Structure formats: C-alpha cells, structure tokens
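All protein chains of the complex are present and in place, except for one that has been dropped.
Order of writing sets the chain letters: A and B. Residues in each chain are counted from 1.
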Amino acid sequence: MLSEFDLEMPSDLQASLSSLPYATPLGGGTNLLVDLRARREKSKRLVWLGNIQAFREIKINAQQVSIGGGTTLSDILHSPAMAEAAPSLFNAARVFGGQMVRNRATVAGNICSGSPAADTVPPLLSLDATICLTNAEGCRSVPLDQFYTGFKTNLRRQDELITGLSWLVPNSNTANLFYKLARRKGDAISVVGVAVTVTREGDRCTHARIALGSVGPTVFRAKDAEAILAGGLLSEKLINDAAQKAMEQSKPIDDLRASANYRRHSVRVLTRRLITQAWHSLPEKTAHT
Amino acid sequence: MSLEKAIPVKINGVPHELLARANETLLDCLRQHGQFEVKNGCEKGDCGACAVQIEGEAVDSCLTLTWTVEGRSITTLEGLNDTNKPHPLIAAFMEQGAVQCGYCTPGIIVAAEEMLRETLNPTDDDIALALSGNLCRCTGYTKIFAAIRQAATVLREGGGND
Partner (left out) sequence: MTDQTPHRQTEANVVLRQIGKPLERSDAEGKATGRTRYAGDYTMPSMLHGRVLRSELASARLKHLDASAARNLPGVLCVLTADELPDRLAATDIPGQTGQKRASTDRQILVREFIRHHGEPLALIAAETPAIAEKAHDLIEYEIEPLPGVYDIDSALGPDAPIVTEPDNIVGQHKIRKGNVDKGFAEADHIIENTFKTQFIEHAFLEPEVGLAWVDENGVINIRMSTQVIEHFRFIADALGVPHNKVRILGAMVGGGFGGKEDITVELYLALLAQATRRPVRLAYTREDSFLGHGKRHPFVISHKTGVTKQGKITALEVNIRADSGAYVFLSPYVLLYSAVAAPGPYRIDNVKIDSAAIATNNMYTSAFRGFGAAQACVAYEAQMDEIAKAIGIDRFELRRRNFMRTGDKTATGQTVESAIWSDECMTRALEALGEETKAEEPVKIGRGVATYQQSYGRITWLHDTAEAWVGIEIDGTVIVRSGVTDIGGGQVSALSQIAAESLGVGLEDVIIYHSDSAVTPLAGTTTATRALYMTGNAVHKASSILRGRMIDFAANELDVQPDEVDLANGQAFVVDDPSNFISLTDLAARGASEGLQRSELAMFRAPFTDPIDKETGQGPVFPDFTYGCHAVEVSVDTETGEVTVLKSVGAHDIGQAINPQAVEGQIEGGALMGQGYALSEELIYQEGKLVSPSFSEYLIPTSMDMPEIKTIILESRSGLGPFGAKGIGEPSFTPVAPAIANAVADAIGTRVFELPITPEKVVKVLSQSQTNGDLEQKLNKTPLLED
C-alpha cells in the first residue's frame, strides 16, 4: 500500500513548475511509486507531469536529437531513427525493465533517479547529452556529465524539472555501443553497464567516450581511459590500456548482485570488447559527408 | 489524508466512475470495481500480473495512480473478449495449452495484444521483448510463444473480431 500523499494534476508546464517548490515530480512513477510503497520516499505532495502536452516528443534532424522530458523508454524503442541516432540508448531501452515499465518510465526520470544502475545514463553520457533544467524563471542547460554530484545527488533544484535532453547525432565515422551485464537477460538490474563512443579517422581514434554504470556512486565517464584512446593510433594494446584504465577508474562496491572485484574485471572485459567492436564496425577510410 | 474523488473512466468501453484517494492505485480500484481478471502479483511492477491497457498502451496498474487515468479508456483482459467470438489470442492460449495456473495469463494477453497491434509478424525476439515484464512460473513460456504466434497468424489472415 502506498503511503498517503496529495497529488496535483496541473495541465501545463507553467502550472507544474509553480507547484514544484513544494512537491515531488511524478513522471512514469515506475521508481517513485515503488519507493513510496517501500517508505523509502517520504514525499507528502506529488505533482503529476503526465498531462503536459508535447512533453513526450522526439525530434531528430541531421545534426541533433532532442527528446522531451516525458519521453518514455518505449518511445525510444519505437523510434527507428533513434536506432541510428543513438544506438547505445536504443539498446539500453531494449534491456530496460519490461514492456509495461518501458511504456511509463521516462528517460528524464531515469536520469533523475540518480541510481548508479540507471540504464539510460551510460548511453547518454557516451553521447555527450545535455539536459535542460527548467524552473518558473527559465531554462538552464547542463551537460549530463556535470549533473551528478554524488550517490543519488545531483544539480537539480527542487523547483526544476528536466524538460528535455539533446545531443549531436554521431557521424558516420562514429560508433556508439552499449552492453548491460546482468544476472538475468530480461528485466534485471545491471551488474555493470558500459557505453562507448568511438570516432575513427583512418587508423586514428579522434574521439572516445567510455561511460560506466553500477561501478561507482554515480554513472560516470572514465575520462583517463578516454584520453588514452583519443588522438591515438588505435591498436590492441591501446585498447587494452584503455580498458585497464577504465577498470582502475571504477569504484564499485560489493552487493547482492556481484562483488566489486567481478565488476572491475567486467569493466575491463566489456570496455575492451565494445571499443574493439566499435572500431571494427567503422570504415577504415573516412567518409567525408 | 486526501479526499476521495470520483474519477470518470471508460472500462472496457463502458463509462464508470472509480472512487479513489490520491494514493490509490488503478490495480486496487479496478479490483474493487469487480475487475478480478486484473491480478495482484507484486505491487511494484516486477511481475506484470496486473497489466491493463490505457488508451491501448499496456501498463502495470499497480504503478498507476487512479487519479492519473481520469477520462481515459482502460482495457482489461475482459475487454479484449467482448464479442461472442473469443479474441484470437484467448482462443490460441486455450488451444495451445498456454495456460497452467492462469494467474499470469490476463497480464500476458494484455501485453501481447499491444505488441500484435504493432506487428502481425512478430519474431520470437519481439515476443520475448513484449513479455519481458510478465513473469510466468508454470509454463516456461514455450506454449505462450506458440499461442502468440498462432494468434498473429489468425489475425494476419483476418480472423480477428474487427
């Protein structure tokens, strides 16, 4: 049974924002209601965002992808263009919860939950996504990479909502992959989530992103590992070094699902594997478009 | 404690009002309303036994607040079977032996029906993905997949209710 609370049902964004200073935003509810039932969440006032028009939209053009704060995981999965514009996010959506949860859970909510195991966050970090935090006064853009400040803490102020996210469409020399290692293939909490982005120019890697989930207090980018790859002539050794560095940058804990040691090991294996796979999927000759 | 409100909805095509407080879930309200085909399995979105469709979209009714479905159309398993002829999915579940204890069945058919409106040529991957939020402990899913394939064939060949 859910704890008692009041529920506001504003019909537009402005009304929602004016409620926010006193209320907890309720998006898909697939986390918040579970936490309310378990008494982990103690909010006494919720504001339902589901009535906000145009909040649930995906816009993809040649350069940029932007999605609204109400975009669900199913919306991602039902967008064929998304499979091109954000393959890692698309694949994360496939292994996210079950169908009913995907139909309700929002990308913005997954980001805000702050869980280190949030499946969409490694992909979005690997894509250099920027989030739009809106309050009654206006909107500020924050790179997702700077959003998290610690375990389940972030830069969102009580009066702000994530109203949208955007990122640049990877070019044809860029590969973007995600892998979720879990104890079960369907609907499971990740043991390790790794997303990588690699841009290839000939034998050189000109851009690399490695984002890691479930191996630290927040999802994070293994920037030292990225630095090993970026600008370098890519070799097996370089990939191994980067994978090793990603492992060293991980700060996992032991929990029910796996030990810290196994998680570190898996970060190295998966990072090496995904970068290798990404690299080999890209044309040796740069296609200039 | 918040006040109880009368929430107008359509349940399987028929207008009704559900009496609910802010913190009441659609699962509890539908069962109080007599929709016992909506099953309570976990109350936290892990099992899918309580799945219903809202405007055709399958959701866990345990994770849906009743107030948030004001004015919406809710479809339960009962609503998929509202003619004299059983829905092809229901017929296929019976014929293929896809039902054992039957407790997961309503939610599974609700989830599968949404998928079949998107594709009538589902691959096994499509079926697996559509059912990934519905746990079944009896069948090993094998006959459930067979039933969904059969229903897809029937619907492709125009054997549905519509």
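Here are a few things to note about the model shown:
Assume contacts are C-beta pairs under 8 Å (C-beta built on N, C-alpha and C of every residue); 3 or more make two chains touch, one makes a residue touch a chain.
None of the values given here were measured: they were computed from a predicted structure.
Of the chains on view, those touched by the hidden chain across the whole complex are A, B.
One of B:Val9, B:Ala22, B:Cys47 or B:Leu63 touches the chain omitted from the figure, and that residue is B:Cys47. Only one of the listed residues, A:Leu36, A:Leu181 or A:Cys205, touches the absent chain: A:Leu181. Panel shows chain B; residues 36-37, 39-44, 46-47, 49, 76-78, 81, 86, 90-91, 93-106, 109, 127-132, 134-145 of it touch the chain omitted from the view. Mapped onto chain A, contacts with the missing chain fall at residues 1, 98, 181, 183-189, 191, 240, 244, 256-259, 261-262, 264-266, 268-270, 272-273.
By definition in this document, only the chains that are shown with their structure count from here on.
Note: centroid distance chain A to chain B, computed from Cα atoms, is 29 Å. Here chain A touches chain B in the complex through residues 1-7, 9, 26, 28-30, 33-34, 36-38, 46, 48, 50, 74, 78, 94, 97-104, 186-187, going by the rule given at the top. If you check the complex, the residues on chain B that touch chain A are 1-2, 21-25, 43-46, 48, 51, 57-60, 63-65, 67-68, 70, 111, 114-115, 118, 128-134.
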